[in-house]
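Just passing along the structure, written as structure tokens.
Removed from the display is one protein chain of the complex; every other protein chain stays in position.
On to chain A.
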Amino acid sequence: MTPALALKLLIRFNRLSACAGRILLSSGIVALALFQAAALGGPAPVRRQTPAPVAAPQAVERLTLAYLGQLAEAAAVRPYFEPVVADRGVQGARLGLVDDNTTGRFTRQEFALAETRLAPGDDAEAAFKRLVADGRRFILVDLKPEVLRRLAALPQAHDVLLLDVSSRDDALRGGDCASNVLHLLPSRAMRADALSQYLAKKKWTRWFLAVGPAPEDRLFADALKRSAKRFGMKIVAEKTWTHSFDDRKTPESEVPVFTQGSDYDLVLVADEAGSFGDILSYRTWLPRPVAGTQGLVPSAWHHTLEAWGAIQLQNRFRQQAGRWMTEADYGAWLAVRAIGEAATRTRSLEFEAIRSYLLSDGFALAGFKGVPLSFRRWDGQLRQPVLLVQERSLVAVAPVEGFAHPKNELDSLGYDEPETSCRAKP
């Protein structure tokens, strides 16, 4: 299927995917009925046992979360061998829902998900207002930063929590931050710092910075420069890659010229759309590795991660979705699990109880990356390890050993409390 066809097929649709939850719940009720029978009719125990405390059959409480996603216009033509993912994010949310409902069948809490997926050009603001009017207050969003910024500032968003499952924008977490938004995936600054820590350990400190033409490329280049300063790196050259539409230019002729003129340890590339970064490796003037948006890539989640039980999540996701888990899927899974975890611990489905627990000291989310994850109170960012990966190999996980922090080593990545420019704390 071509990407264009996939987009056409993705006409906006709303859907309530609580069926999985219902199936689990009904089996939960059967199980609960059995609990009592078994507890009373068991064999003569060695010591006197009190019956299992399941006698009070409370009503099941229900919380419906919302998912609002909008596909971006494809910036570059994807290579034919790259599978088209038309349901990124939402599949992660659905898996999180199954996980929440498994705990919920023991705690008498049920979760559902109202899905709204928009095509490019659809009115996200209207869709958002509809969700709020329907009573949705936890809203997962997979939206462009400028759209998210606009929605968060609406009066309708006042008593709502937006869970940003896909952006990496530093401004959304800094000067443009909003008190009603939490960010599940690492910012560009966190990704750049993760790379820097590893490159500092390798003593690959002299960088050639290759920046693409898109505004996002400039943002990642800025994050790399901030990080270079923080970790004592030297940017010996910085060049902007331009797309000239000149047929005479080939990667073989262009890349060596582009990378000629200075000596450096490696090429740092900022090309988020993937329009030129992949052609740099093995074509540079000097034999140098490539890192950044291509080559060695900092990532929140990747199919090479197996440790810390991650293989379980990879397998469960693949079984459900028939493909690998993308970063946005991981972000959405984390968002749904965070709400589920808060609901379990507070024994409540009330908005304020869950919201304040998410930001409390007690909140610890198991995200299959070896350490507990939690939200930074100064900007709503989920603190987490960042993977450094190539297609078939997990190279390192940041924070890299040796980069200490007085409070939490995860805060050695990205904007720490004293550095934040966020003034609207969640």
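Heads up, the rule we're going with is that a contact is a pair of C-beta atoms (placed from the backbone, for glycine too) under 8 Å apart; a residue touches a chain by one contact, two chains touch by 3 or more; residues count from 1.
Quick note on the criterion: contacts and distances are computed from a predicted model.
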{"item": "Among \"3-isopropylmalate dehydratase large subunit\", \"PQQ-dependent catabolism-associated beta-propeller protein\", \"Cytochrome d ubiquinol oxidase subunit II\" or \"PadR family transcriptional regulator\", UniProt-listed name of the chain not shown", "value": "\"PQQ-dependent catabolism-associated beta-propeller protein\""}
{"item": "Residue among A:320, A:344 or A:390 that touches the chain left out of view", "value": "A:344"}
{"item": "Contacting the left-out chain in the complete assembly, out of A:175, A:309, A:322 or A:402", "value": "A:309"}
{"item": "Positions on chain A contacted by the hidden chain, ascending", "value": "27, 31, 34-35, 38-39, 42-43, 45-50, 52-54, 99, 102-103, 106-107, 309, 312, 315-316, 341, 344, 364-366, 370-372, 405, 408-410"}
